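All protein chains but one are shown in place.
The block that comes next holds chain A.
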Amino acid sequence: MESTKEIELQKTANKLTDDIQSMTNYKNLYNEIQRLVASRAVRKEDFKNTLVDALKSNGLETELRNTVFHWARTQGPLQREPEPLMPMLEADLSYLKRAQIQWERRIQKSLNSMCNELNVPLARIRFNMDKDELAEKWDELSTYDIDLSQYRPLYAPKDFLEVLFMVRDPSFKKQPGEPNWEFSHIQIRVKTLSQLRAMYPELSHGVPLLGVNPHMTAMGNYLNLEAERTALGERVLASNHAPIAQEFLKRGAPRAIRGKLWSLVLGSIVKDNDEEYYEELKSLVLQYDIMVDKLIIKDVQLTASNDDQYFVFEDVLYKTMLCFSRDSEVLAPVTTDRSAGGQVIHAVLQGKPATLENTLVFPPSGVIPFHGFTMYATPFCYLYDNPCTMYYTFRAFYLRYWFRLHTVSSHEQGIVALCLLFERLLQCHEPQLWAHFRNIHIQPIKVVFKWLMRGFSGHLPPEQLLYLWDLILGYDSLEIVALLAVTILSFRKENLMQVNTLHNIEAVLADLSSLKVMPLLQLVLLKE
């Protein structure tokens, strides 16, 4: 017993040491520690103890701990599975994987046919003139004038939803009379409301949260809750411990320190080598002209540029999204995740012989944008003035959560699971609404799908959205997004019951500007 445990531990330690060496901030850490070893704080006679003390006293120990924390997060599932009530045979979900592979092929096909139609290559070396113009306008890409009238987004959330509707468990027999759109036959385990209550104790126990009432009285000598949370948050930041910061976010972040807290939790604090890497991404954008660039620019134009909450950030969003497309560090996590189909396009640079050095992964990040993709990045514009800082936190957030929202995945944090969770919660807790939707032949998921797929970005006012994303980070889970969708329907139930066309239902749900996320979620998790 004991020895197997030890062997396990040893294995993990070995893996950890291996993996750390390939992490981006390894060099930094290594140099820092070397410097420390050479300093007078560490003595040869008592090497180990003095080194450990020195690591502790100059904060490197915390850095190491955070590194392990971030490493551990990339290893395990986002959260421990809820214990099944009955031992259930692990369902065979390989059909989801097959559906995803098909979906990826479809996207690639339409990408190719768009290229053919428009007579543009997937990739080429950027022409010098274009390169100069792009370089010159890098900080003001809204004035980079190219004709995009022929470009269309490859797909929109509703197209993706159609794909999800087609997913069938081959072993599932449809009961007569059952609508053929429900996700309920897909055997991904999702939580019940009472399991959610257990998972979100801060919300379900009614502890004071930010975003409910900032003037709420506080403990101790603080003027109000916000002052109390700010003072505590400052201490959390000073400790520099990522897990503590994560814990802190469960009750909502004060605006002024949210950006720092998020970077700490996600391990996306910018170091020197990160800045260099960001510059490299820029130079890759300048060097290669890839077709996805047009889709990216088009998407920013169709979304953020037209949005009164985000238009002022248009220019920084162009940069961010273009750099992201060149980021090959994104490729591995998104294509090897179990939610991925793993289909990677290789494009040969136009006019070059098809050799290895003329071939690139297309796009280098492996992520092909769709309509609204930019919305994953927009909220970060409110948090960070520096484009580089913004970039890394956006990227970390995407790699932790968002990329599974546009793949057919069996992951508990993927879009299929969220749809299923939404459906179950609605059916169990709003049976009347559920029946109403059934009677008027409208799939409830249809009206909330874009909320889920975008994590509500662009649908909630930024302030409320940031609170929601605090909770995602704090509890390290997207389930709150599905719960919020149900809660909104429940909140607008009376109005929904009075309408019976898709158009009118969408009208009832179009304006979410008056919603307060924290009180709503607290309310739904509180009542028993």
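Everything that follows uses one rule, which is that a residue touches a chain if its C-beta (ideal position, glycine included) is under 8 Å from a C-beta of that chain, and two chains touch if they have at least 3 such contacts; residues count from 1.
Everything below uses one rule, namely that contacts and distances are computed from a predicted model.
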Key: Per UniProt, the name of the complex member that is left out, chosen from "Polyglutamylase complex subunit TTLL1", "General transcription factor IIH subunit 3", "Actin-related protein 6" or "Cytochrome c oxidase subunit 2"   = "Polyglutamylase complex subunit TTLL1"
Task = May I ask which residue of A:160, A:183, A:288 or A:313 touches the chain that does not appear here?
result = A:313
Ask   = Looking at A:384, A:398 or A:437, which makes contact with the chain not pictured?
value = A:384
Key: Identified contact with the non-displayed chain, of A:73, A:258, A:424 or A:454   = A:258
Note = Touch rule applied to chain A and the missing chain gives residues 139-140, 142-143, 230, 254-256, 258-259, 305-309, 311-316, 382-385, 461-463, 466
